[in-house]
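For this depiction, one protein chain was excluded, whereas all remaining protein chains were kept in their positions.
Lettered A and B in written order, each chain numbered from 1.
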Amino acid sequence: MALADQGGQGTGRPAPGPTRRQIYEAEVRRRSNLIAAGSTLTVLILLIVLIPMAPGWEGVKKSFFNAEVFARTFPGLLEAFLLDVAIFAWSAPLIFILGLLIALCRDVRKPALYPLRLFGILYTDIFRGIPVILVIYLVGFGVPGLGLPRPWNSPYIWGTVALVLTYAAYVAEVFRTGIESIHQSQRSAAASLGLSSSDTMRFVILPQAIRRVVPANMNLFIALQKDVALLSFIGPVEIFRQAGVYKSLLANFTPYVGAALIFLAITIPATRYADYLLAKQSKARS
Amino acid sequence: MKLVTATAILSFAASGASAQNQCAAGKTIDDGVLTVATGNPAYYPWVMDDAPESKQGFEAAVAYAVAERMGFADDQVTWVRSSFDQAIQPGAKDFDFNLQQYSITPERDEIVDFSAPYYSAAMAVLTRQVIVDLGAEANIDALRSLKWGADANTTAVPMLAEVIAPESDPLLYGDNADVVEAMKAGQIDAALFDLPTALYLSAVVLDDGVILGQFPAERSESPDQFGMLLEEGNPLKECIDAAIAEMTADGSLAAIEAEWLSETTGVPVIQ
Partner (left out) sequence: MAKLEARGVMKAFGENAVCKGVDLNVDEGEMVCLIGASGSGKSTLLRCLNLLEPIDDGIILLDGEDISIPGLDPQPVRQRIGMVFQSFNLFPHMTAVENVMLAPRRVRGLTRGALLPEVTALFERFGLADRMRHYPDQLSGGQQQRVAIVRALAMRPEIMLFDEITSALDPELVGEVLDVLRQLRAEGMTMIIATHEMGFARELADKVCFLENGIILEEGPPDALFANPKRDRTRAFLSRVL
């Protein structure tokens, strides 16, 4: 639209067809598409031709890309993946809530509540500093080891607690960034209306902050979806462990490839969506 | 000068050959040296104190005995460490053979080679005194209602499903230590191991560990037999098989087993 107007002005009359610039840009676009398609095709052909020529290809194919093993194990992997989905489904809301609470702790300004703020700082420092797997071991085996009766010593409960504790620390930092990104003038406006600071947080700051950090949180939750597999270390037979059992029984790594495909089927669309949201947001703000 | 050189080469070659029998010559990855792999760490009573060079422990002793039959002196044996995954991944291996309680299965045999079995393992039920006090008994019906665990990399997993068929899904772990930890945490009641491993865990690792009973090797559809793992198509296999056959025939393998795994007798059999 804008280009057509300019083109019209450039030639001193309204342009009936495409302007010079439009023709030029269409040509540039056509050429770069051709080049991109060509180079992609070349790389693909090289991969398809060269890899099977490697001396170890037959062995690798048998161990990693074994169609028979794949067909035999894939249904079992899919079923085990349901457990991953379930763990994710009950962890994610808890992480969201705990992360939000920790972020709010860190935003506390009243001196009497300084211990809360200190707790928030220590919490995020500690749980962002320890590898997830260590937390899972410590909480998953350690807490039930204190002598909790069944079912309260379940690895599902304490494994979930470990995931929630760790991921809430990251989510809290994301929320805090979001809260800090809301301009001071919003707080001023709320204060000038006589709103209390907790009302200001609840009705003015948080709704904006949470929306603003949706893409960043989505990336964290994609990472969580993958880290759910770490619960297998303390017993639950989810997809990663199920793949390991197949691998051990069949002495074949193809089940891991199957598991990777299942993960990708979830994470690629989710990642693309997060990127799309991020792009939309930065466009809206510019 | 020429003569001297030729003689030196001849004598060198002769001495190299004389150290090994006909079979193994030139088939090892390093000429004149037998490279053996074990786990990291290697566990009692298979290897004592995680030091296979000491020849102490069942698998360490078997490895040196097999090496000797193939003509390798003790100082011609070197040890490396490997994980299960490293051992079965395709491609060249950095060991001649690998022994760490690998059960021989037809599926594994397609990817790698196994020697003739050097041990037939019974599977045993490891539990804790508190569970026994609560009424756990060594019969299938009683076992079925327990909460089970196992090392995910072992044939205990299919055996659990075949022989015991527990009422609730078993929990699976990455290694022995994790299984024991889960048992201490009360998350599982019992776990299935090969008998020697179960004995070790109950005696050394688990404070109130109890062996409830064993399933004799022939109880399972595919009895659990340990073989040495070799790279697929490794020509050394026939030499190792010959050595193991000899040792089985002359009773020396049984003698090693009696020395290191004697406690396995006397564990009640599960009906």
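Some observations on this one:
One rule holds in what follows: a contact is a pair of C-beta atoms (placed from the backbone, for glycine too) under 8 Å apart; a residue touches a chain by one contact, two chains touch by 3 or more.
Note that this is a predicted model, so its numbers are computed, not measured.
Seen in the complete assembly, the chain not on display touches A. When the whole complex is considered, the residue among A:Leu83, A:Val174 or A:Val204 that touches the unshown chain is A:Val204.
Interface note: of A:Ile23, A:Ala71, A:Leu134 or A:Ala189, the residue touching the hidden chain in the full complex is A:Ala189. The omitted chain makes contact with subunit A at the following residues, 185-186, 188-196, 199, 203-204, 207-208, 211.
The working rule: only the chains that are shown with their structure count from here on.
Centre-to-centre, using mean CA coordinates, subunit A is 42 Å away from subunit B. Those residues of subunit B that touch subunit A in the shared complex are 84-85, 88-91, 105, 107-112, 147, 149, 152-155, 157-158, 169-174, 178, 181-182, 184-188, 232.
Note for the complex: subunit A touches subunit B at residues 56, 59-60, 62-64, 140-142, 144-145, 147-150, 153-155, 232-237, 241, 244-245, 247-253.
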